[in-house]
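Note that this complex is displayed minus one protein chain, with the remaining chains in position.
And then chain A:
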Amino acid sequence: MPIEIEMRARFDKEARDQLVDRLKRDGEDLGPDDKHIYFYVLPDQLLKVTDNTAAGTAKITLKGSKIGQGAAFAETEFTIAPADVEAAVKLFNALGFEGAMHEASNLRHNFRFDGVEIAVKWSEAWGYHAEFEVLLDDGAPDAAHAEAAAKITDVADELGVTLMTEQELAEFTAAFEAAEKERKERERQAAPIR
């Protein structure tokens, strides 16, 4: 199971524009990678059904930890046909996970800069944000984890991006989950349409 070392940053549109300008000038443009993601926030794990709409592919992913619980994410992943996304979501919902399900459209463009993959994204919940990622082989030593995290931090510094701390990520995702729970409850209680 490969390990992703992931770190994130949120910013406003002006900072997004500056970051994209810099990455287009000095990085490698890997192209658009828009997605629609159905994610299930489970205790200590994150299950995702991802419709890679730009690439025309789809996949199911189980991440071994949630955002805000460390930068290292062990993941199990397999591809499915894009036409099977709806059935996969129905299946997980039928298994009892519907209450933990959220969905989000991600407008996303990928770059590589100094060995770090950077996805510059927008979603309704996160606004403009970026994900910095280094992929490690399964069984990579702790030193490699630390080295990857340091590499990401250096790249973010070089690009003038302030990465979110684990505390900030945990608070942000907790606030999102609480707001989603409230929204679902309000929709459940709304009077039916006549």
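Here is the rule we use: contacts are C-beta pairs under 8 Å (C-beta built on N, C-alpha and C of every residue); 3 or more make two chains touch, one makes a residue touch a chain; residues count from 1.
The rule is short, and it goes like this: contacts and distances are computed from a predicted model.
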Complex member absent from the view - protein name from UniProt, among "HD domain-containing protein", "LacI family transcriptional regulator", "siroheme decarboxylase" or "Amino acid/amide ABC transporter membrane protein 1, HAAT family": "HD domain-containing protein"
Candidate in contact with the missing chain, chosen from A:30, A:62, A:80 or A:107: A:107
Residue numbers in chain A that touch the chain omitted from display: 13, 32, 34-36, 51, 53-54, 103-105, 107, 122-124, 127-128, 187, 190-194
